[in-house]
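As you look at this complex, bear in mind that one protein chain is not there, while each of the others sits in place.
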Amino acid sequence: MVRIQKQDFSVTEEIERVKRASKSIGGVVAFLGTARDISKGEEIVKLDFEHYPGMAEKKLQEIRERALTNFNIIEMGIVHRIGKIDSGDNIVLIVTAAQHRNDAFMACEWAIAELKRIAPIWKKETTRKGEVWVEEHP
Amino acid sequence: MVRIQKQDFSVTEEIERVKRASKSIGGVVAFLGTARDISKGEEIVKLDFEHYPGMAEKKLQEIRERALTNFNIIEMGIVHRIGKIDSGDNIVLIVTAAQHRNDAFMACEWAIAELKRIAPIWKKETTRKGEVWVEEHP
Amino acid sequence: MVKVKFFAMLKIKAGREEANLAAPGSISLEKFKDILKKDFPGIAEFIDRKSVMISVNQEFATKDTMIKDGDEVALLPPFSGG
Partner (left out) sequence: MVKVKFFAMLKIKAGREEANLAAPGSISLEKFKDILKKDFPGIAEFIDRKSVMISVNQEFATKDTMIKDGDEVALLPPFSGG
């Protein structure tokens, strides 16, 4: 239910994977992070994501397990892409499924904030001025 | 960006439709309502949705316009299915897209609550005991 | 004539989807409800329920809404979409 991969993903397929967990699911919330074309006024040519293999997957798994413990949700899936990502493309997807929508919303919001906080993943932005490793979550 | 239809929809396609609005989109939130198999302890055989043609579409359009005015979002799409819906199938999808995720989450949560409040759409549940028009949002 | 539409549970209770009622000029929502209750005694108790909303020309009516010839009125039981 937790993956880091180079290739793109299908939101529909990821939601189906999560929905297979139970027929009691009544609400699914998905957060999809996509590559914006502008950052701090600079046009972004491309993004490059690097991760700490092993530890990054472990931290995503930890986020899923803590979410299943702390929120009234049935299942959670996380996919994060690495490597080169063009403007407009998918970066990350978090899917939460619950009997009732409020629980799914809360868990999804928490999970993306936690991912940004603890997952060892780094973004390099390439603009016309050059490349820079982003430090937006110090 | 707002539809009521009998046939199923693809979450991926609906998100792509919303994302086409701007390359500044950095966060997309989707709420997908699906047909649970159990309601108040009774196994649900199927659901049937009826709507007020014309007024229902108008109210969904109104929700989208108010969301675009009141939240810092770039686009919103809504699809609601009507007719017969089997357990596990998609019922409703609300997609919000923003530069920043918090705005997308807030607008999406507001929109589904508002849809339940003002959209003239009715659900009939068929269980082994018979059919009943649901009155969960009085 | 005023077209009246019935939905969901009220469609079953009224035994029909639509009706055409003669409206004497422009009348208040309250007066129109009285006509409805008389013409459809089977749903009279629902018409008085706070949870049953009424729309006029596809907008929610308030107690100040006036109903006139050519309007489309609908009886809306509690919504359950989403």
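Letters A, B and C mark the chains in the order given here, with residues in each chain numbered from 1 onward.
FYI, a residue touches a chain if its C-beta (ideal position, glycine included) is under 8 Å from a C-beta of that chain, and two chains touch if they have at least 3 such contacts.
These figures come from a predicted structure and were not determined experimentally.
Shown chains touched by the missing chain in the whole complex: A. Of the listed positions A:I15, A:A30, A:V95 or A:I112, the one in contact with the omitted chain in the full complex is A:I112.
Hidden from this view is one chain, which touches chain A at 33, 49-52, 54-56, 58, 80, 91-92, 112, 115-124, 133-138.
Criterion: only the chains that are shown with their structure count from here on.
Rounded to whole angstrom, the centroid-to-centroid distance between chain A and chain C, based on C-alpha atoms, equals 49 Å.
Centroid to centroid, with C-alpha atoms defining each point, chain A and chain B lie 23 Å apart.
Annotation for chain C: no residues touch two or more other chains. In chain B, 33, 112 are the positions where the chain touches two or more neighbouring chains simultaneously.
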